[in-house]
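Note that one protein chain of the assembly has been removed; the remaining protein chains are unaltered in position.
Right, chain A next:
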Amino acid sequence: MTSRVAITPAAAEVIRSLRGAHGPLMFHQSGGCCDGSSPMCYPQGEFRTGSSDVLLAELAIDGVDEPVTFWMGAAQFERWRHTHLTVDVVPGRGSGFSLEAPEGVRFLIRSRLLTPEEQADLDS
């Protein structure tokens, strides 16, 4: 099945660890300054999504009971919708209020263009 968002094994490992410490999790993709343009990871429900947000994916991760939701502001999504996103993790220092920062790592988005077939599939 065509997806908009994937996650690397290394990032999935961090998610499993954070899930154990904090319970069910969510991502909201940030834009803008400083720590921006990065996926922010929160306990599910900590960040209140609303009608201005789009749910891009429910990531199934081995060893995590429930899917990890991946959200983005709708206006931002209009500018990103032609790309496929992969949540990765790199050594890092800080990232807003995202849960992974104290562990010395930081989630990062890697992107590629969706193929015409994927785009058609997702738009249908």
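In this text, a contact is a pair of C-beta atoms (placed from the backbone, for glycine too) under 8 Å apart; a residue touches a chain by one contact, two chains touch by 3 or more; residues count from 1.
Assume contacts and distances are computed from a predicted model.
K.L.:
Just to verify: the chain that's not displayed, which of "Ion-translocating oxidoreductase complex subunit A", "Thioredoxin domain-containing protein", "Aldehyde dehydrogenase family protein" or "Multisubunit potassium/proton antiporter, PhaC subunit" does UniProt list as its protein name?
P.N.:
"Aldehyde dehydrogenase family protein"
K.L.:
For the chain not shown, which residue from A:Ala10, A:Cys34, A:Leu55 or A:Ala120 touches it across the whole complex?
P.N.:
The single option touching the absent chain is A:Cys34.
K.L.:
For review purposes, identify every residue of chain A that touches the missing chain, sorted by number.
P.N.:
So the residues of chain A touching the unseen chain are 28-38, 40, 42, 46-48, 73, 75-76, 79-80, 83, 90-99, 101-102, 104, 106, 108-113.
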